[in-house]
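Here the complex is missing a single protein chain, while all its other protein chains stay put.
As written, the chains take the letters A, B and C, and residue 1 is the first residue of each chain.
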Amino acid sequence: MKNRQDKITAEEKFYIATQWQLMWRKFKKHKLAIFGAIVLFIFYFVAIFCGFFSTQDIYKRHTKYIHAPPQRIHFFDEEGFHLRPFVYGLKRKINPVTLRRTYSEDRTKKYPIYFFIRGDKYKLWNLFPTDLHLLGVKEPGTIFLFGTDKLGRDLFSRNLHAARISLSIGLVGVALSFILGCALGGISGYFGGTADMVIQRVIEFLMSIPTIPLWMALSAALPPHWPPIKVYFGITIILSIVGWCGLARVVRGKLLELRQEDFVMAAKIIGATDGRIITRHLLPSFLSYLIVNITLAIPGMILGETSLSFLGLGLQPPVVSWGVLLRDAQNVRTVVLHPWLLIPGLFVIVTVLAFNFLGDGLRDAADPYK
Amino acid sequence: MRSKLKSEDDPLLEIKDLRTYFYLDEGILKAVDGVSFKIDRGKTLGIVGESGCGKSVTAQSILRIVPSPGKTEGEILFHQENEKNVDLAELDPFGKEIRNIRGNQITMIFQEPMTSLSPLHTIGNQIMETILLHRKLNKTEARGLAKEMLDKVGIPDPSHRIDDYPHQLSGGLRQRAMIAMALSCNPSLLIADEPTTALDVTVQAQILELMKDLQKEFGMSIIYITHNLGVIAEISDEVAVMYLGKVVEYGSVEDIFHNPKHPYTSRLLKSIPRVGRKVRARLDSIKGTVPLPLGLPRGCTFYPRCPQAKEGICNIDAPPLIELENGHKVECVLYR
Amino acid sequence: MGLPIKFNKLMGLIGAILLLGATPAAARYNEAPMLRTKVAAGKLPPVEERLPEEPRVIEPLEEIGRYGGTLNTADLSPFNAIEGRTLRHHGLFRYSGDCTEIIPDIAKDYEVSEDKKTLTIYLRKGLKWSDGVPFTVDDILFWWEDYMLNKELSPIVKKFWKPGGGLAKFEKVDNYILQIHFAVPYPVVTLLGHSWNSAQTKLYDPKHYLKKYHIKYNPEANELAKKAGYTRWWELFKAVRNPGYDLWNLDLDLPTLDAYVIKKVASTYQIWERNPYFWQVDTAGNQLPYIDRIVDRLYENQEILNMKVTAGEIDIVSFNLLLGDYPLFKENEKKGNYHAFMWKSAIGAAVAFAPNQNHPDPLLRKIMQDVRFRQALSLAINREEINEVVCFGLATPRQATVLPTCSYYKEEWAKAYATYDPQRAHELLDKMGLKWDKGRKYRLRPDGKPLNILIEYYAGEGPKTAICELVKEYWEEIGIKITLKPEDRSYYAKRKDAGVLDIGLWHLDCVTELYGYGQPLSGRLLSFDGGWGWAKQWELWFNTEGKDGEEPPEEMKEFYKDMEDWASARTKEEYTRLAQKIFDFHAKQLIYIGTVGMSPWPAVVKNNLKNVPTQGYWSWDSNFWIAFEPAQFFFTP
Partner (left out) sequence: MLSYVLRRFFYMIIVLLVVSITAFVIIQLPPGDFLTSYIMKLKASGQIVDEAEIAALRKQYDLDLPIHLQYCQWMWKMLHGNFGKSFEWNRPVKDLILERLPLTVTVSLFTLIFTYLLAIPIGIYSATHQYSVGDYAFTVIGFIGLATPRFLLALILMFVSYRYFGLSIGGLFSPQYQLAPWSGAKFIDLLKHLPIPVVVIGMAGTAGLIRVMRGCLLDELQKQYVITARAKGVSERRLLFKYPVRVAINPIISTIGWTLPRIISGQTIVAIVLGLPTIGPLLFRALVNQDMYLAGSSIMILTFLTVIGTFISDILLVWLDPRIRYEKQAR
């Protein structure tokens, strides 16, 4: 008899899935969302250990290799296949007429790629000094997987370091928007009345101002002497100023809907405090919506940072973000002569896409009625 | 009217082995799995069961409005008056033929009267749409008829109310409007899918009264779907008890209520709150909830919850359909 | 369109023959077809009446041109529309391309007296404003007496016109001869080649047109101003008068002596049409300019302009191009049907830095005034690398000083602290007592705060951004935290004028013999501002004769005295001695920190545009296009 009892519970577990399990099942169905999640996981992982994954110091200038194109990794040479991949040396030629620097592979020089190689020093998370890199070549070889910029700096490493800033600015910005949005949207939706009126007008007002002038004006107010870390937070705050509005609206709408529902009424009758009702009863019931909205708000922040940098109002070098890197790339010369400077743009697009896919998957999953 | 001319055993709709499966990525969801029953003209069939047992899908299957990715198979024989019988299951669900039957000969009303009417159109507009679709009337005539119908369902001041939007009406009035719409083309079958569940009790009783009165007047058959056994007892001639996509017991209202055979039916009946029972005794005499009809185990679907289950039998083979006296049928090994 | 070229040439030949005869005759001059139709319609007097008795004769660079066509050029800022401006403007005098010669342009000739105290200017008889009214000495006197000496219009007369403390005297000899007298020997003519540059040196205004706005001539001028939406007469007067630099905002009726007259001003373009009274002819007697029209478009940014260039939509452009884009232009030459080439640029430093000696923050001021600090900054710059990275190795790494073409030049000036030696830079800073922070990343000010320096700069005219980014790296290597802030030109000027920059940044032009000398106390190297605003308080002190500003140290007073004396130098020896004393001081004090100089400058000219040279000096000093006589540019069909 006992045996049977166990079996039932096991089966019950299978049938009676919780809401989260249902969501997970739905989510797994969304191939693009899974793809997005994997991409983001990889990006964030690499960004966290960007020092290790990059091949060299991001400020090191190779003035002999200005605007060098990405070097290809080879497995084959005239002798055939090698298990250890290698790169050829770069040969520079300056066209005497157009003054254009062109580079070609110097087949006589071959630099094998070593893994877990000791290279330029860096500090992991600004704490642990080390010089271990995932891959690299030995002096005097060079390895520029994404080419170099106008000062001959390695773009592969710069892109990885930029990822750290760009990916985190979205998270920090969204965290700020989240706090603001939930607080103000919560007040607006739960209490209604005058508070709602005022907050709604503020949102309406903020949303009716075209963002660019607002950003410009605000960033003009950022003192130019500020250290990068302050500028970083300043920019995030500027981005969140508009960012919270959308979230607040979602929260408010959801709250208005839920306020009518019985369990809130019940809680009120029991005499629960407003704060308790909001946090214990209301928030959990649309947490999934919030998660979805947050996921979808992050890419906006990333794009915002890029745009601000484009206007020269965002982060400033030596801080590297994708936006800062793209500022070098925003001209015709680049599109024509040095297209690899656009790689950060590709990262931005892929990241934003991944977030959108993930958010979309979460949205579908969060809605149990579909 | 027409029902009175008909004999007792005059089936309007015969359903044989109706199966409506949803083909999902997780597997096949068998919402309706081999259901058979029939409805006689002028009679009322009650379908009862817990939510998720397939009652509503059965109704939708009849009208072929099962949402995708659902597929309906089996036989739904509709005996049209003065015309040849048609198997609704074979019709193209988007075709003209079935559309001519929907809203005309077979109509349906729904649980939530607020959402089942379009919020952006006046009720007059929505009633007239049905009329204009199925009857050869011009707009003025259709409007006249709509008003007449509103009057019949007891909506006061119909010539003004006809231009109201749903949100201007109370729940009861909205459901009346729905009924007016459903009856405007004089159907032979009205499917009522939990029409009173969302209304408060007094309104519920009024609507039930109204339906009974209108049935007398129009003579249509009714399929009445509900989880409320009290309502079933009041309105039905015959009752089908459904559990997980199957009709587990079928019989006249007296048989079902006084002589329930299936353990599920008995449990269901016990779960009706009665005066005198302790409040704290929850309506949980059936333990657990209805599982999703997805990837079900072999054997009786009620097995995991059944107090009389026999291991080695119930969980091995599907229970047989056993016919008792007076067309009373039950699907359970206990009566083999 | 134009006449057949043969006919043109024939006419030219006839004109030349007649010119030899030097007798005014009906067929002496030829004119553009668009003017000829106007003459025929009686709307214009014949060309002979429009030209002065002795027009300026220009020898075409390659061949006699043909009339017609529209010259499309491009600018980036309404405030700084130099491309269009120098393609059509003329002054009384101009410099030769290498700035060694003064060439009379509107003026017929000049003469400097023996004692160098008097300048005589001869005007061309019969030269007319673009509305046909004769241009005479009265127009110059109007400018001097009613504009320059009018308290409301020009509250200040720069020290420029007060050499030795006495105001210059303008004397009208006759309608076409003017004499200017100074209290001391004064080489004023050397700066008149740039008359278009500033209101201070423009020298003439159309009296007949402007006098109705002047209270002296029109007692109702105030009412006129009020009607036009101003409060006082001088506001309207200033708005109507071409202020010299703001050519984007012109009164469409304002008469001019330029080659072209404004026809239309929009926020994205200006249209200019030939001046029918223009006073230049070619050697064949064809009235110049050849080209009918100039369209100067204002593009939103450098990138759009570059694309328009490569698409071949711009006929001529140079000022607004950047060296770094040269490969792009060169590679698209065929497609755009143009040729791209490089001028020599007469630039002492593509970017020069001048630490603010009068910094508002006393701590920073003390640091900036320490010569060791400036030496360290200079030694930390890797000029070879800048040359390689930014200038394709074509420039010359050097300190910020005059060009080697100057007669008094010393090579040591260019070499002073110009070799890359970060180690020495570190030592100098250590000696100054600038300590490191905890992480040994940046140095600290004496008050313990990080040594932060903001470099605000105007990003146009040369590869400033690219050089700045490198210099930032060099200076951060020696522990000085640098923030770069590119700004618009006018905004930078405001900040500079306010004297609040940490380190001023400009390109170092005005370093040729003539122009460098022509700007005593107001030019680049010879002032306390010069575009860097490096000593605004001292400048104020000197200008107000000690009434305002801060008293400079003795060495600066001596420096100032030397500059004044140099301006009045009477002998060659004195001239050279003082010049060398001044630039020795410069090199020792490192007031300006240079990077690379004499870098090439790109230009793009459409293939069908002729008579445009492909070599020469491109510089502010020689007035950019003006030095190449743009009136004789022409289009082949």
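One rule holds for everything that comes next: a residue touches a chain if its C-beta (ideal position, glycine included) is under 8 Å from a C-beta of that chain, and two chains touch if they have at least 3 such contacts.
All figures in this text were calculated on a predicted structure; none of them were measured in a lab.
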| item | value |
| --- | --- |
| In the full complex, displayed partners of the excluded chain | A, B, C |
| Hidden-chain contact residue, picked from the options B:I28, B:L77, B:L133 or B:A233 | B:L133 |
| Residue of C:E300, C:D447, C:E554 or C:E573 touching the missing chain in the full complex | C:E300 |
| Per the touch definition above, residue among C:N218, C:N543, C:T576 or C:Q589 touching the missing chain | C:N543 |
| On chain A, residues whose C-beta touches the chain left out of the figure | 32, 201, 204-205, 207-214, 216-217, 220-221, 299, 303, 306-307, 310-311, 326, 330-332, 335-336, 342, 345, 348-353, 356-357, 360, 363, 369-370 |
| Missing-chain contacts mapped onto chain C | 72, 78-79, 155-156, 158-159, 231, 235, 239, 246, 248-249, 264, 266-269, 271, 295, 297, 299-301, 303-304, 307-308, 311, 313, 487-488, 490-491, 494-495, 497-499, 529, 536, 539-540, 543-544, 547-548 |
| Contacts of chain B with the absent chain, listed as residue ranges | 60, 63, 65, 67, 94, 98-104, 107-108, 110-112, 115-121, 129-130, 133-134, 165, 167-168, 178, 181 |
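FYI, only the chains that are shown with their structure count from here on.
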| item | value |
| --- | --- |
| Chain closest to the middle, measuring from C-alpha centroids that were averaged per chain | A |
| Chain of greatest Cα-centre distance to chain C | B |
| Geometric centre distance via CA averages, chain B-chain A, whole Å | 52 |
| Euclidean distance of C-alpha centroids - chain A vs chain C, Å | 48 |
| Separation of mean Cα positions, chain C and chain B [Å, integer] | 92 |
| Complex interface listing, chain C residues touching chain A | 302-303, 306-307, 310, 324-328, 330-331, 385, 388-389, 392, 394, 450, 452, 454, 456, 466, 469-470, 472-473, 476, 483-486 |
| For the chain A and chain C complex, residues of the former touching the latter | 59, 61, 63, 66, 94-95, 97-100, 150-152, 224-225, 227, 312, 316-318, 330-333, 336-337 |
